[in-house]
Every structure is written in structure tokens, then in C-alpha cells.
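Missing here is one protein chain; the remaining ones are kept as they sit in the complex.
Coming up: chain A.
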Amino acid sequence: MKEDKQTTYREAVREGIRNAMQKDDRVFLMGEYVGRYGGCFAVSKGLLEAFGNARIIDTPLCESAYTGAGIGAALNGMRPIVEIMTVNFSLLALDQIMNNAATLLHMSGGQFNVPLVIRMSTGGGKQLAAQHSHSLEGWYAHIPGLKVLTPATVQDAYSMIESALNDPDPVLIFENSLLYNSQGTLDTNAKPLPIKKAVVKRPGNDLTILAYGINLFKALDAAEILEKEAIDAEVIDLRALRPLDDETIMNSVKKTHRVMIVDEGWRSGSISAEIMARINEQAFFELDAAMGRVCSAEVPLPYAKHLEDAALPQPVKIAAMARQIMEDA
């Protein structure tokens, strides 16, 4: 694919899967509607025609069994990609993810690793209410044995597929459903960035904004607002929630001395709470002001648009939190 051509996030994921399947016979895709329907978000459209139904496998609605089957196939020499429609439905597979995928290597004393990739959509913003809108990637990041990736950019949507498949252990990829139509440039020849590296997306000197997934773009929008007020924000794309790139985070804190986090998860017990704790442990004396964060309101996400908008992180809320931190002497 030529550089600089605009590619959608959806196409990037698809091309990431296609590329991996072309390179390695052991890779296959399995999930609800991935084949004949073309994927519930049209991610896998055309892959059935390209690879056939032995490698693009439509499953019945049985999240636990097909996720567990992915684990079994991974144990037995394959490199499966399991697609779960949304993170909400992944709760029906939580037993397999947590009790098998995350534990087998350890319980077996290092004998059985699980090279499985699970992709699922996440996030709110489409008025889908309280059973289709939540952001539970922070929960998954609680679990030792898993890796949790949150590609925000088109390039990461593509290259994280390969990175995840190259990893010997289970990797979960969370794709914000609102990002599938977003566009960006894709270089299919670029060497994938290590998955555990966070990236400074916008260098700045006054305060650090840490974000991941779709909220990276909200943070960048907030930085634009702040720039007009002569506040120079540094925006970092975390890219992975487990492992967290402490080094990049602390380096930025040492530079700006002020920090805030944007997290679409609920505030209590969230990944943002974990990041704040780490900064407190590792860089407390670098801080010039109390840390801040913008999370989702602590409600099951409502349907009505004005309420949903109010519940989710938004650029104006991010900018307001940034101002508050800047005012803190």
C-alpha cells in the first residue's frame, strides 16, 4: 500500500489481518459474523473470499466456547485471532480469558504458553445505552498474564495485529468502534513499534495529558484549545494499558511537572487511578500540582444523546481540567 494515501482504521485492521494471514498459515480469524456477514463492523469484509471458510470461521453465539477454542488452538500450534463483537459480550468469555488464557503458562510452571490474539470493539458515543457502550479495557489490564493494547491511530490499528501475533502470550486488542471510520496514513512497510512503548504525540512543556484510544484525539483537540490560551500541553498516546510504559510517562512528568489522564473507564478503580498511583510512587517530588483526570461519569451509559455526551470525556472537559491544574500553584 502506498504511503500518504488516506486509509480508514477499519481498512487498516483488515489489512493487518490479511497481511498476517498471508505470511503465516497458522493464523486464522474466528468470531461471530466475521465471514459471510463481513464482520459486524465490516472489518473482515472480503477476507472470506480471500482465505476461505477454513480460515475465516463464523461461530455461533457462544463467546465462552469460541474464545476457549481459540485458547485451545493456540495451545496446539495455531495463531488464532478471536473477534468478539464488543467488550460487553466478552464478559461471557471472561472465564476463558481470565481463568485459562491468563493463567495456563503460570499454572503449568512455564510449560504451556497461549499465543492468542483477541480483538474486540469498545467505547461509547453511539447512543447504544448501557449494554453496548462501556470501556472495560482497564479491567482487563488488571490481570497478570494478559497484554492489553489500545490502538488509536490507523498505523497502530494495522501494525499491532502483527505485533500481537508475534507475542507468545495472550494479547487483547481494543478497537474504539467510533474509530473505524477515522482516516490516517498507513505505511505497511514500517517496522512495528514495540507494543510496550507509549508515544509522545504532541510535545509540550506546561503539562502532560495521558490518553489512549479515541480519547487521544479528544486530548489533542483539548491541546489545540489550550494552545490559544498559551498553555503548551504534551499529549501522550499510552498505546498499551498492560504493560504500562512507566518510563515514557515519568520522563514527561519530569519535564512538565503537571499531569492529567483521560480515561473512558469509570473513575473508581480505573486504569487512570493506577497511573496516578505509579506517578505518586515514582515521581512524586517532580509534581508541581495535584494530578487530575477526566473519566466517564459513574453511571451505566444512558441512551439520550445529551446525557451520553455529558457522561463521556470531551475536549472541553479535558481543557477545563488542564486549566485547573495550571492554576494550582
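One rule holds in what follows: contacts are C-beta pairs under 8 Å (C-beta built on N, C-alpha and C of every residue); 3 or more make two chains touch, one makes a residue touch a chain; residues count from 1.
What we mean here is this: contacts and distances are computed from a predicted model.
**Q** What is the missing chain called in its UniProt entry, if the choices are "Cytochrome P450", "L-serine dehydratase", "Transketolase" or "Pyruvate dehydrogenase E1 component subunit alpha"?
**A** "Pyruvate dehydrogenase E1 component subunit alpha"
**Q** Of the residues listed, A:9, A:28 or A:41, which one is in contact with the missing chain?
**A** Going through A:9, A:28 or A:41 one by one, A:28 is the residue touching the chain not shown.
**Q** If I consider the whole complex, including the chain that's not displayed, which of A:76, A:189 or A:268 touches that chain?
**A** A:76
**Q** Of A:16, A:35, A:68 or A:292, which residue touches the hidden chain?
**A** Residue touching the absent chain, from the options given: A:68.
**Q** Since one chain has been left out of the picture, which residues of chain A touch it in the full complex?
**A** The missing chain touches chain A at positions 28, 54-55, 59-60, 62, 64-78, 80, 95-96, 99-100, 104-113, 144-145, 147, 167-169.
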